[in-house]
Structure formats: C-alpha cells, structure tokens
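Only a single protein chain was left out; the remaining protein chains are all shown in position.
Let's turn to chain A:
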C-alpha cells in the first residue's frame, strides 16, 4: 500500500481526533484486560490447586471447595523440601554475590582502563553468549568431574557464575559514567583498586540491584545443571526436588501444586518489588 493512499486518509481525518483516541483507549483497555487475565490464569490455577483437597483438585471452579493448608504442611514436613529451599537459597545467593563482584571488576577494566587487546578481549567474552549452557552440558560435566567437584556445592555454584551477559550490561553502564570521576582520584595517587572500590562500586548500586534480581531468579529457577551435577538428594535444589517429587507422586497433584507454589512465591515476590528495575535491565539488554 503506498504511503499517500488518499481514500482512508480522508475518512480518518474527518473524525475528531480526541474522540477516536478515547474510543481506541477503551478498546485497548478491554483487549489488554482479557489477555492479562489469560496470561496469569494458569498461575492462579496453580495457587488455587495448592489449597485443594485431593477430591477437589480437578474441580473446574476457581476457588477451592474446602480450602486446606494440609498440602503445604505435607510437603514441608514429609518431604525434605525445607532442605531443598535452603540449598537453592545458598546457591542463588552465593552465585549472585560472586558474579556481581567478578563481572563488575571485568566490566570496569573493559570500560575504563586502557590496555592492548581490549576490544579483542571484549569480543571474545561477548561471543561466549552464543555458546549456551545446554549445548556444552556434556563437556562441562566432564570438566567438573575432572576437577573432582561433582556432587558438591562447588560443582553447582562455580560453573554458574561465569556468564558474559552481566559483564556486557555492566560495561555499558560504566561506559556512560563521566571520565572526571576517577581522574581526580588517580591524580591524587589512588590505585585502580581504590578507584574501583571507592568510586565505581558505590555508583553501581542501581544496576547491581537489577542484575542481582535477574541472577537470583535465574539460579533459583535453574534445573538442568543442578540435576546433572548432583546425585545425592541432600544437595537437591528446589526445582530438581519438585520434578522428582512429581514423578514419584504423579497422581497427587495437590501436593505438587503446593510445592510449586512455595518455590514460585519468592520469585513472584521479587518481581512485584523490583518490577521496574527488572523491566529496565531487560530493556537495556536489547543492545542499547
């Protein structure tokens, strides 16, 4: 269709612009409402199912007929679920803290220091984004085996730390900082470590908050690597625990849904609190 097609243009122009936007606003609102309900419905269904009795779990009504907390108390007492939750918490927190630390160091060097081969190093780091975790699962497993850290916290945690995504985002942020910030400090004889620690890190707080939420979510939700690298159930992370529980108790949907709800609550909570930061960090990750 050519840009200057006159027929619809004349028709549209005749209607008052304000009335048209107001009406299209309501149409948008209605469509968005229907789609939003459809988007969150499965999650509501999970939460609702977690409060149901076994007889009621397949009932098509949205609210449980006889709401019960028994499913929650069952998975928290009869299954080592608290242990799984604790394992996930430890792993997610340690990976997040260490990753932020290492990534900000690397990003600081890449953005603010001059050294030969800087662009090459950056491109090499960046290109690792194409090699995703599942593809190198087998060799990674063999390397971790060789290092002797299979079936240990170290085995779960260490390979999960290294991801170029965080380095990239932090580098973008550091590039945007004004040069004068550290120049004065360096002229005064501050070492680079002092500059990083005293100037760069305090400025990084907002971007750290966003990345911390993303890292925490990713590691709390991780399944494949933790499953492959651990064999003892003492080290099971929560997602591995849920999948195994569901396979053993395939018929007891009320229990599985309660376990799922427990594991999803922290992530939904983080999302509600940090929504704005998450949205901003995802937008900036779109190569801007």
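We take it that a contact is a pair of C-beta atoms (placed from the backbone, for glycine too) under 8 Å apart; a residue touches a chain by one contact, two chains touch by 3 or more; residues count from 1.
One rule holds for everything that comes next: contacts and distances are computed from a predicted model.
The listed choices are "Chemotaxis protein CheC", "Suagr ABC transporter permease", "Anti-sigma factor antagonist" or "4Fe-4S dicluster domain protein"; the UniProt protein name belonging to the chain that is not shown reads "Suagr ABC transporter permease". The omitted chain makes contact with just one of the residues A:91, A:109, A:169 or A:235: A:109. Of the listed residues A:63, A:86 or A:138, the one in contact with the hidden chain in the full complex is A:138.
Listed for chain A, the residues touching the missing chain in the whole complex are 1, 3, 5, 8-10, 12-13, 17, 25, 28-29, 31-33, 35-37, 39-40, 42-43, 45-46, 49, 58, 60, 102-103, 105-106, 108-110, 113-116, 118, 121, 125, 128, 130-143, 158-159, 161-162, 164, 167, 191-193, 196, 217, 220-224, 228, 239, 242-243, 246, 253, 256-257, 260, 263-264, 267-268, 270-272, 275, 278-279, 282-288.
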